[in-house]
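A single structure is presented below for examination.
In this view, the complex is presented without one of its protein chains, the others remaining in place.
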Amino acid sequence: MPRAVRGLLIECDPSIKAMILKYDEERHDYIVEDLDDENHLVIKESQLQSLKARLDQDLDEKIMQLDDSESE
Amino acid sequence: MNSIDASEHYELGATELSPSLLTVIIDTNPHAWAALEDSLPLAKAVANILVFINAHLACNYANEVAVVASHSQKAAWLYPVHNDATSQESSDRDGDVSMNGDGGAASQTNKYRPFRMVEEQVTRKLKELMDSTHSADLRGNTSMLAGALTLALSNINRRTIAWAEEHGGASLDDAAAEGTGATGTGPSRYSASDEDERLQSRILIVSVSGSSNSAHQYIPVMNSIFACQRLHIPIDVCKLSGDAVFLQQACDATKGVYMALSEPRGLLQYLMMAFLPDQRSRRHLVLPTRIDVDFRAACFCHRRVVDIGYVCSICLSIFCEPPPGNECLTCGTPLDVGNYGSRPALIQRKKKKKKRANGASAVGTPMSRGTPTPGP
């Protein structure tokens, strides 16, 4: 019997997917369905904002910032 | 990495669709319409065509329309009318013509105004045209198709350039610039790459007269057709009566729609279904075209439509009989006609392909001793 589940399809790089999977391990409150390929998964609609905020925060910490001052 | 990039947004602005300009050429030859009186009187046909024009205008805010009458002795503009004494119109950027001469009808606005303006002007001009027709003009039973086509083409050219100038954008400026400069190398002006970005023009001919009467216009009509072919302007033909040798060729050459209506009463439905889609939609639709196109040509000497004739080996002019003095009427080359009167020798089968390549020209030159040489 087929079912339809509401959610957000997330398309991203494998690295980002790995991070999302890691967050989900904590409380299992993000993922609806892990789609078993490198760059897709379905998450809960309500969680997008918090997920994005968390990702941005982590990425800001982890990615090396190029130094571009606004001077000429 | 980077499966998410924004590359699909690259065609920025390419999704904006340019409007189309529809030019309707109505054959108003009174003889032919009189013959149709029972099934489809002219007034009713015009009413149908006007609804069709409205439908075209309804499709896009910026769509434009032009109507030309191909009358028995002349071709005349029905819409838009320039240099009209009663009103000082100027086509503005949307192509609507501002008219001030219609004060009386202004109160009944139960109609979308652009529709009403077209209708009023077309009916008024048509009436003027009919009133000014004298019985003397009717002798010919012809229709000035060549003139009408030329008017339509010049209008299309003008609007295309004007539109391109207004909308400045990519690779359209040059179309206009090249038009004035002497460098115009034909096709590149309207190259296929910017097809979607320029004004989409097409011509619809509503034809009632037989073309055997208009064979004397063969050369100008064919020239117009080739011009359309070059500019990628499809010519659609809606044939209500009579036969149309050249019009079939026009549709075939320009990839337009050809329909001969067996039931003229259903004109509106035919128009709406087959002729309304513009070039963009046509890519998705299966359109009625003709397979058995009549490729006959008219001779240059007497303007007769011929099946088999004589072709000048130098300039390819077509003659129904050997030209007087065996000199080509067009280029003056003395021709060696040889076995005049004998049918061309038909070679079985093999020739088929060649025949097609020759296209419009008649089957073959009578030859006896190889190619005729130009005179001493």
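In this document, chain identifiers A and B correspond to the written order of the chains, with residue numbering beginning at 1 in each.
In this text, contacts are C-beta pairs under 8 Å (C-beta built on N, C-alpha and C of every residue); 3 or more make two chains touch, one makes a residue touch a chain.
By definition in this document, contacts and distances are computed from a predicted model.
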{"item": "Undisplayed chain, where the name is taken from the UniProt record, one of \"Large ribosomal subunit protein bL19m\", \"26S proteasome complex subunit SEM1\", \"Mitochondrial distribution and morphology protein 10\" or \"RNA polymerase II transcription factor B subunit 2\"", "value": "\"RNA polymerase II transcription factor B subunit 2\""}
{"item": "Touch criterion as defined above, residue of B:36, B:219 or B:272 at the omitted chain", "value": "B:272"}
{"item": "Chain not shown, touching residues in chain A", "value": "1-13, 16, 32-33, 35-37, 40, 42-43, 45, 48, 52, 55-56, 59, 63, 66, 68, 70, 72"}
{"item": "Those residues of chain B which, in the complete complex, touch the missing chain", "value": "2, 4-6, 9-19, 51, 54-55, 58-62, 93-94, 106-116, 166-174, 188, 191, 193, 268-269, 272-273, 276-278, 280-281, 283-286"}
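Heads up, the rule we're going with is that only the chains that are shown with their structure count from here on.
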{"item": "Gap in Å, rounded to a whole number, between the CA centres of chain B and chain A", "value": "59"}
